[in-house]
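Take a look at the structure set out below.
Other chains dropped; remaining ones untouched in position.
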Amino acid sequence: MTKAVDAILANYAYETPGVIANLRRLLEHGTLAGTGKLVILPVDQGFEHGPARSFAPNPEGYDPAYHPSLAMEAGCNAYAAPLGFIEAVASEYAGRLPLILKVNNSDSLGGPEQPHSALTSSVQDALRLGCSAIGFTIYPGSEHRNEMNEELRELILEARDVGLPTVVWSYPRGGELSKDGETALDVVAYAAHIACQLGAHIVKVKPPTAHIEQEAAKKSYKDVKADTLADRIAHVVKACFNGKRIVIFSGGVAKGTEEVLEELRQIAKGGGFGTIMGRNSFQRSRKDGAAILKEAMKIFGEAK
Amino acid sequence: MTKAVDAILANYAYETPGVIANLRRLLEHGTLAGTGKLVILPVDQGFEHGPARSFAPNPEGYDPAYHPSLAMEAGCNAYAAPLGFIEAVASEYAGRLPLILKVNNSDSLGGPEQPHSALTSSVQDALRLGCSAIGFTIYPGSEHRNEMNEELRELILEARDVGLPTVVWSYPRGGELSKDGETALDVVAYAAHIACQLGAHIVKVKPPTAHIEQEAAKKSYKDVKADTLADRIAHVVKACFNGKRIVIFSGGVAKGTEEVLEELRQIAKGGGFGTIMGRNSFQRSRKDGAAILKEAMKIFGEAK
Amino acid sequence: MTKAVDAILANYAYETPGVIANLRRLLEHGTLAGTGKLVILPVDQGFEHGPARSFAPNPEGYDPAYHPSLAMEAGCNAYAAPLGFIEAVASEYAGRLPLILKVNNSDSLGGPEQPHSALTSSVQDALRLGCSAIGFTIYPGSEHRNEMNEELRELILEARDVGLPTVVWSYPRGGELSKDGETALDVVAYAAHIACQLGAHIVKVKPPTAHIEQEAAKKSYKDVKADTLADRIAHVVKACFNGKRIVIFSGGVAKGTEEVLEELRQIAKGGGFGTIMGRNSFQRSRKDGAAILKEAMKIFGEAK
């Protein structure tokens, strides 16, 4: 137990020791153990975008055993996936590698304009499979956001009751949000804040752009420093209860290595708690995938 | 226990001692303890309007610890907030400062024309976090009002069973109400009355203007004194069971100090039970925020 | 226990003694005790039309204590109101004056074209507050009538289980009904019959006009005597299982005293079981309100 982890967990003093224990497992595993930083490998793209779009670039990824093995080799803090992928590996990995069961998922076969993920697994599954947390996606802005918020409210209560923390993927989308608005600084900060207010233990958002989407918010952003990504990350961290909730950032669509690493440097510089890197790792060869994950850990390990 | 508090609680004689105990905690805390008046600090704007619009004017407010500390310093009767903000401070403040858990919330990312807040926390959370009441928003006039009324009915029953009173934010909005109609005297009085009829223990509405929105109501208002805000407040108090239910008033959007204080003087003069003052306090510097809250207490403390 | 009450209760032989006991309480209370006739004071206008439209004509009515006191003074059989008004007086009046909890209510802030009342309280509330019956409004003709009928079905089952009878306000409205159609003889008789078929123990409708709304019904009404209101009341009584269900009539909008009394004489003459008189009593001064209620009792007391 390091001071960094101590300081973070102190912000969750309202929680039961069971929930704290699992947060601790995430923070005390892998290369970044004890630093208070996290690099998580998520593989829900098979469900979200279809198998070929996900795994054709590196066909090893069709095999569910590939991903936790990659996560272990690279030294990730945790591995997150939908039910089927977790079931396929739990016997071998639960207890060795923190597992996060993604309990709702959305497919892209005729996606609705107003997105709403389906509940695809349960808290009971997470216990049965030895997971350390559940994961849940909300789409702030969607016309279905009330239903999603209420599902999340029930799940957090249920998960806490059995000692599991909840990781919330908060993706603004739908309603009257423009495409650019989905990653606008005001909107990302807002989406992160909502997740924290709903009781998320860890929030995952996309790195924000400098765009401000909401007319009513423009005035408030006049004095918010937002020139560099690091500045914007710092603002999102502030929106997460002044840094008292763990917020991590995804990389989004696959891109060049240097581009990814520069983004991570900015996230680290801005005080982000880490990254959840999927396509940028498992769609490369095993060697390259492990390498970029390790680079990410190096960046966050050196932060602060 | 003062006569003022005794007299108010006698109007809730139908309630269990547990509900009475928590109403008493609200009335017997802070500078106004025992006067029968209340100044409450609410901070749900982060959820409702987004973090920057709420906290950029005074960035200390990003930190959830700021607000209950301000409430304590200023001598407020209670602090109200959504789940995340309450969780962040409950271990330190529950049992020292009455906490009101706001159990539904609405965001403004693409607000719907017919507003309907999401259930974001539960009675069980309120108990777990040591709160003294739950808070709930209804939007009379909205096409979704039936669903909201029914959610409220269930929550009041559930909360009573465990000794918790319910504070209702009653904001007319939606349907065929004009923008002006949302604060019209007839509409505000009506919205306050509906909340009382639904079983609210404390009602919170906006200060009404002299506008009368409903054609059918105009005749009834011919002889209702409505020239000053104090007159109009007195009418709303009358609509709350002739003053037998606690009704408090918000200040709405931030404005100049003298403007705020004059409004409070009118509220006090009209017999309002107090104010729930958010943006006008936490968006100022700590010194100025505490000062204006204390001014509010002075005004209500001297009333009657 | 009089023969008149005996004869009425014999029509409810299928009911449990608990439901019978509460019907008996309604029939054996007040000035008309034992006559088989009822005069009930209902005060749900605050919720339905707003406080000023309801109580400005006689501001004493803003106080929830006014109404049961008026009902007692005048000798009414029962007092009916929404949750808030009943809670405010139950400690003092339950067990002394039969109380009817109106468990659904509709406001007129932007009323929908297809009316549907919200559930605003519950059978559990009725027991907790010592009520003798629940009241429920259906809008036959509304596009939402199926939902209302189904809500009513559930409530009647639940209420019977705990010994409470159900009073149904049956107001044709919505759908393709014309404004005149809402009080047409065929429509009122139909609405009363539907309430009986749904299991209502007491039905409340408006006095019907001679208008026939439904084309398909016109032939059937050729030989129905409908010249006087008494004739038309007799037809509605017949529609209520040939007089085997208690049906009472409201007076609707406030009007002149003689007009009201003449209407009541016709209702009594036609075999109506009584009246539920709200605005025509509580919107007058206390003296006049009590006087008109007593006149009503005199009329029904002398009937048959």
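First chain written, first letter: the chains are A, B and C, and each begins at residue 1.
The definition used in the following text is that a residue touches a chain if its C-beta (ideal position, glycine included) is under 8 Å from a C-beta of that chain, and two chains touch if they have at least 3 such contacts.
Remember, it's a predicted structure, so these values are computed and weren't measured experimentally.
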| task | Tell me, please, the full copy count of this complex, given that what is shown in place amounts to 3 chains. | result | 5
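Rule of thumb we're sticking to: only the chains that are shown with their structure count from here on.
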| message | What's the contact topology between the chains, one of line, ring, star, complete, other? | response | line
| task | Can you figure out the chain closest to the middle, judged by Cα centres? | result | B
| What's the rotation, in steps of 5°, that superposes chain B's Cα atoms on chain C? | 70
| field | Inter-chain centre distance, chain A versus chain C - centres from mean C-alpha coordinates, in Å | value | 58
| Separation of chain A from chain B, taking each centre as the mean of its C-alpha atoms, in whole Å | 36
| field | Residues of chain C that touch chain B when the two form their complex | value | 46-47, 49-53, 56-57, 59, 62-64, 82-85, 87-88, 90-92, 105, 107-110, 112, 116-122, 124-125, 129
| task | Mind listing the chain A positions that touch chain B in their complex? | result | 11, 13-14, 140-141, 143, 145-147, 149-150, 153, 157, 172, 174-177, 186-187, 189-191, 193-194, 196-200, 214, 216-217, 220-221, 223-224, 235, 238-239, 241-242, 244-245
